[in-house]
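Questions regarding the structure given below will be posed in turn.
Note that this complex is displayed minus one protein chain, with the remaining chains in position.
Chain IDs A, B and C follow the sequence of writing; residue 1 opens each chain.
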Amino acid sequence: MGNTFGHLFRVTTWGESHGGGVGAIVDGCPPRLELAEPDIQPDLDRRRPGQSPIVSPRKESDAVQILSGTFEGKTLGTPICLWVKNEDARPGAYSEMAGKFRPSHADYTYWAKYGFRNWQGGGRSSARETIGRVAAGAIARKVLREQFGVEVLAWVQQVRTLAAAVDMEKVQPQDVEANPVRCPDPRMAQRMMRLIERIRREGNTVGGIVTGVARGVPPGWGDPVFDKLEADLAKAMLSLPAAKGFEVGSGFAGTRMTGIEHNDAFCIRDGRVATRTNWSGGIQGGISNGAPIYFRVAFKPVATVMVEQETVDAEGRSTTLRGRGRHDPCVLPRAVPIVEAMAALVLVDHALRHRAQCGEGRSPQP
Amino acid sequence: MGNTFGHLFRVTTWGESHGGGVGAIVDGCPPRLELAEPDIQPDLDRRRPGQSPIVSPRKESDAVQILSGTFEGKTLGTPICLWVKNEDARPGAYSEMAGKFRPSHADYTYWAKYGFRNWQGGGRSSARETIGRVAAGAIARKVLREQFGVEVLAWVQQVRTLAAAVDMEKVQPQDVEANPVRCPDPRMAQRMMRLIERIRREGNTVGGIVTGVARGVPPGWGDPVFDKLEADLAKAMLSLPAAKGFEVGSGFAGTRMTGIEHNDAFCIRDGRVATRTNWSGGIQGGISNGAPIYFRVAFKPVATVMVEQETVDAEGRSTTLRGRGRHDPCVLPRAVPIVEAMAALVLVDHALRHRAQCGEGRSPQP
Amino acid sequence: MGNTFGHLFRVTTWGESHGGGVGAIVDGCPPRLELAEPDIQPDLDRRRPGQSPIVSPRKESDAVQILSGTFEGKTLGTPICLWVKNEDARPGAYSEMAGKFRPSHADYTYWAKYGFRNWQGGGRSSARETIGRVAAGAIARKVLREQFGVEVLAWVQQVRTLAAAVDMEKVQPQDVEANPVRCPDPRMAQRMMRLIERIRREGNTVGGIVTGVARGVPPGWGDPVFDKLEADLAKAMLSLPAAKGFEVGSGFAGTRMTGIEHNDAFCIRDGRVATRTNWSGGIQGGISNGAPIYFRVAFKPVATVMVEQETVDAEGRSTTLRGRGRHDPCVLPRAVPIVEAMAALVLVDHALRHRAQCGEGRSPQP
Partner (left out) sequence: MGNTFGHLFRVTTWGESHGGGVGAIVDGCPPRLELAEPDIQPDLDRRRPGQSPIVSPRKESDAVQILSGTFEGKTLGTPICLWVKNEDARPGAYSEMAGKFRPSHADYTYWAKYGFRNWQGGGRSSARETIGRVAAGAIARKVLREQFGVEVLAWVQQVRTLAAAVDMEKVQPQDVEANPVRCPDPRMAQRMMRLIERIRREGNTVGGIVTGVARGVPPGWGDPVFDKLEADLAKAMLSLPAAKGFEVGSGFAGTRMTGIEHNDAFCIRDGRVATRTNWSGGIQGGISNGAPIYFRVAFKPVATVMVEQETVDAEGRSTTLRGRGRHDPCVLPRAVPIVEAMAALVLVDHALRHRAQCGEGRSPQP
């Protein structure tokens, strides 16, 4: 249960960190989209460990294979099966975890739920599960870009207390990729990197905030009342490992404003309805209003720390456990493509839903 | 599309603020639960306008009727139809809105999506839609309480910058209901009330934060990877009118902690696995760990303010609009039962999902 | 569980034969469709008891009310709540059934499943539940007719062994409505009526076959592999009370043909791809091919017979029970609008699904 996301552009992910691999099925992709592995691999490479000195040194090429759903380089409209083999699995490295629950990991809860767990490398709760999301998200992004003119972009906004200054209307993918921390504020990126390196040397970890933006979304996407655009984005983001919070538009800071300050006055700009400010985050009543959609996701510090910690074992005895293995001191840089993928999955689903109910005609405009 | 919530305990809401009424269908409720209108009405009364001087004076009794699904005072296992008539509708009060889009309301986006809208009182985007949620949530809460020993509780944590101090492990429903602002910190409640009254006199509005807690949830509820407990809670909360943010456990504040600080050490307490701290918010890897689940929801200030604001009309001309009608200066006190309802809907759904896949046997315990 | 039908045009029905009424919610209807009660009532009148001497004399006006989802006579795109009050309920007439299980009814199985049941008039398993289907189906038929040029029609093909001769490419609604038995073969209709009247005098009942046809469906509707058009039609039809069989195209008779006989040769007719024969029933590989879609539904004889029958009571004692109340000697004439409704629900859902994935452009044509 719970391994499928989306209503019309449906993604089902599968796989554990140790086993035959990880992957995803994409069902509902429009036909005749040009699609081959090189359309997907770049996003996987951005998610992959070992890509820079501030992420996990685990070595995996994470090469994706398309097993079905395409023919002569184009989508058939049938399910697309995406598969990435597991390569650098080291089950032995985890043997101590067979009987002990790592604090703030999912070891205990999986065991409590299923009465059984794959203790190798986190099993299904491993961050490797997000490979399927990123692969499917790459397809969603291509559909959004080519068929709807929508661009999704995310970046590291904050690491611990170091907050970047970014113009979300103008920032470009190359600005994000300009440094390993994926923060488009170059000066702050340097400070973030130094912080992450220091934290790693201490055997510790840090969290932070990723901002995501979608530009070019036309007015009219989103389905009230439960499947509001921000509701589906919130679910998408809180389904990510280590995510602890989500806010759209003004978010928590908006709670300190008054209504007169917070309201986005409507105006006519370039012949279309627009807003003077965008505290709404591009969504009103659950439906896009044409302004950029932006949101922020809070990620807690990674749970694997290289110090001795108190815990219990499966027999109910107190014990201790020390983190081992190849982990990230900060999950944020690798979370960026995952946030983009999930946002794209939400948006493409609503693009198709809107087309289903309301047709393809342009939204009415004054 | 989008008017159904839940996978096994499914709620579909319907109705506009002006029309034949609002309501909900609950499908999947366990049979033989004692249920009649008095089990539901108290929560509706807590949501209702006119209940105190700091909320909208709109006068509606919001009396619920059960049209189906029960027999001789017990549930049949068949769909429960809940209906509340609209009574105090004043379409005339909204005539100016027929052609103008209220800033930061859903007028424009509904029109952009559907090419047509019910401009009377907000139509489907009216807060009256939440009546169906609260009615369905009252049933969910009863199932949780009687069949699973789970209690859901919410309260006003913050109004603008006024933040309460509340012990979430001990706070009781009567503490919340002790004052009209529904803040269980009595001293802060007084200050919040004074703030809200002053804001109202100014024709302005304020937002704030509601905290929710679920106590008694056993280890094992929640379905990785997309339907994690916190993901479904996030969706539930962001689907509420005026909600702009959600955080679980340490939330955004957790991004400023290190991993060593943030990890919840496991211990044995009363013969069961427990955690020394609860930064995880009772959920790890998307599955409950037995600790209290807690989360916070950010609500923006109400969009209807009693001052002249810039906007446009449906013909694309610049114009102005001044708020009228009977609105809340602060949505928080009435949001409390709605947050409780949505949390209960998430939890009862996962209770049934867990029973489906894993059976009724107790979770394994060391 | 199980009271919702459809993926994009979603119908949820509710209500028992005795209680506050029966009805349906339609979610996902396209906006701006002209819709008021007179668009729905005629189909309900065709389903209603008391309309002719060969159906149940139960007197109910079955007047539908639209409680939500329309404004100024047009659909809003929001959920449409349809409600029909129960009027002629006579719980007393059913008191004997409180403790005894009627043979071949659902009394025992509801009790076995839920441990509890509404024994008045069949409760949820009453044929009154189909009111919600017919009301929702009337909306679906209007969408199909006005937005897609598709017409759905059904008629009584056979009563017991009396089989009609009907040209399914030419038969019109007025041919079906020309007699109370709803068989467009006038001579056979007379014989069917005499049979039904005789059977009723004997306190007995008969079954038969309804044929349904959909004309004007363009090539391309239907979603392989599980949601094939014929699979969804089969589910829709077997979900009807008293339905025991479904066949599409050549059906069971096709099992006696060879492949050479059965294959539908392709040809070009009026500049479009067509087939010389239509043993496929207008569907190939789960997708419509542009030819008329036709299918047949088998209905068993009504279970309520006016003779003493062996049964057991809820205490597990052998007893007998004699049918009472106002029942139909033959369900077929009233089943016709229900079959039409369900077929329309399947087709409109697939129309929207096709538009979602493949866009609105015309299907490719040689």
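Just so it is clear, a contact is a pair of C-beta atoms (placed from the backbone, for glycine too) under 8 Å apart; a residue touches a chain by one contact, two chains touch by 3 or more.
Not measured: the values here are computed from a predicted model.
> Among C:Ser56, C:Thr211 or C:Gln357, which one touches the chain that has been omitted from the display?
Of the candidates C:Ser56, C:Thr211 or C:Gln357, C:Gln357 is in touch with the missing chain.
> Name every residue on chain B in touch with the hidden partner chain.
Counting only chain B, the missing chain is touched by 7-8, 28-31, 77-78, 224, 352-353, 355-360.
> Can you name the residues of chain C that touch the chain not displayed here?
1-5, 13, 101, 103-106, 108-115, 124-125, 129, 158, 160-161, 199, 204-209, 219-228, 230-239, 241, 243-252, 254-268, 271, 273, 275-276, 279-281, 283-290, 298-305, 307, 309-318, 353-354, 356-358, 363-366
> Of the residues in chain A, which ones touch the absent chain?
Touch with the absent chain occurs at residues 1-4, 8, 10, 12-16, 19-23, 25, 27-28, 31-32, 65-69, 71, 74, 76-81, 83, 113-118, 120, 123-124.
We adopt the following convention: only the chains that are shown with their structure count from here on.
> So what's the Cα centroid distance for chain A and chain C, whole Å?
One centre to the other, that is 45 Å.
> Return the distance between the CA-based centres of chain A and chain B, expressed in whole Å.
26
> Taking each chain's centre as the mean of its CA atoms, how far is chain B from chain C in angstrom?
So the centre of chain B lies 39 Å away from the centre of chain C.
> If a residue has to touch 2 or more other chains to count, which residues of chain A qualify?
Answer for chain A, listing residues that touch two or more other chains: 224, 353, 356-358.
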